[in-house]
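Structure first, commentary second.
The complex is shown incomplete by one protein chain, all other protein chains being positioned as in the whole.
And now, chain A:
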Amino acid sequence: MVRSVSAGETAPTTYAWAVHAQQLRVRAGRRMAVDGLDLALGEGVHGLLGPNGAGKTTLMRALATVLRPAGGTLSVLGQRVNGRLDLRRLRQQIGYLPQDFGFYRRFRVREFVEYIAWLKQMPARDVPGAVQRAIDRVGLTDRAEHRMRTLSGGMRRRVGVAQAIVNDPRVLLLDEPTAGLDPDQRLQFRALLRELAADTCVLVATHLVEDVAAACTDVVLLDEGRLVFQGVPADLAAAAGGDGPGDSPTERGYSELMRRHREGLA
């Protein structure tokens, strides 16, 4: 099925990076959770790794336009994100799965995804097709008419992914998308990510290093609100050098980079 493409989408991009942060500072409550981050992301799947409290979710929220930057600059799809501008156009091109994905329990799956498509201000004639495609892509075709409250945790997470991709976003932000998915579904999900990577900037925040190794074209390592490492998964694996804690080369690479970073700070 071919989706309809608006004039805006086919126009040549006027920006070098889908996401571009310079000395970005974002507050989470009183804490400066993202503190001086420099980051540039293009199309592809970027795995966002880091320990708890590294600022992953805060960065995601800032990119999703939930939080306003406290300092530095942040551009998404070439548009500066700050308090004054009208973010409507940008928001139409973003897909977001929050870490705590809430939904209306009484809605059917199709109704909820439709509702989000409406909130994304998609053209009415595109909505039914886009909704069906999003539901199909997350493997919920046979659950489309089920009530949200009857779904298992993993299925709900997949509805969360479906609502995030329904508008074919240029920037897709997925915070812990594989939480609650069984191994089969995770394989399916990785395939979906690879499919999306062609024309979308996907940022996946996760704790699961294997997910990153398997599905991401790029790894972003974050600690205490700053960039620790950015490169292809192979570089991450290579960083380990052969020993250190972890069960796979990527895990060992992750631990090694975090250790070096912390020692460098100390």
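The rule is short, and it goes like this: a residue touches a chain if its C-beta (ideal position, glycine included) is under 8 Å from a C-beta of that chain, and two chains touch if they have at least 3 such contacts; residues count from 1.
Just so we're on the same page, contacts and distances are computed from a predicted model.
S.K.: Among "DNA ligase (ATP)", "ABC transmembrane type-1 domain-containing protein", "TIGR03915 family putative DNA repair protein" or "ABC transporter permease", go ahead and choose the protein name stored in UniProt for the chain not displayed.
M.R.: From the listed options "DNA ligase (ATP)", "ABC transmembrane type-1 domain-containing protein", "TIGR03915 family putative DNA repair protein" or "ABC transporter permease", the omitted chain resolves to "ABC transporter permease".
S.K.: Going by the contact rule already stated, which one of A:L74, A:I94, A:L174 or A:L236 would touch the omitted chain in the full complex?
M.R.: Among A:L74, A:I94, A:L174 or A:L236, only A:I94 touches the chain that is not shown.
S.K.: Using the definition of touch stated at the top, determine which of A:D35, A:E114 or A:E251 touches the missing chain.
M.R.: Of all options in A:D35, A:E114 or A:E251, contact with the hidden chain holds for A:E114.
S.K.: Please identify, in ascending order, the residues of chain A that touch the omitted chain?
M.R.: 61, 64-66, 87-92, 94, 96, 98, 100-108, 111, 114-116, 118-121, 124, 127, 163
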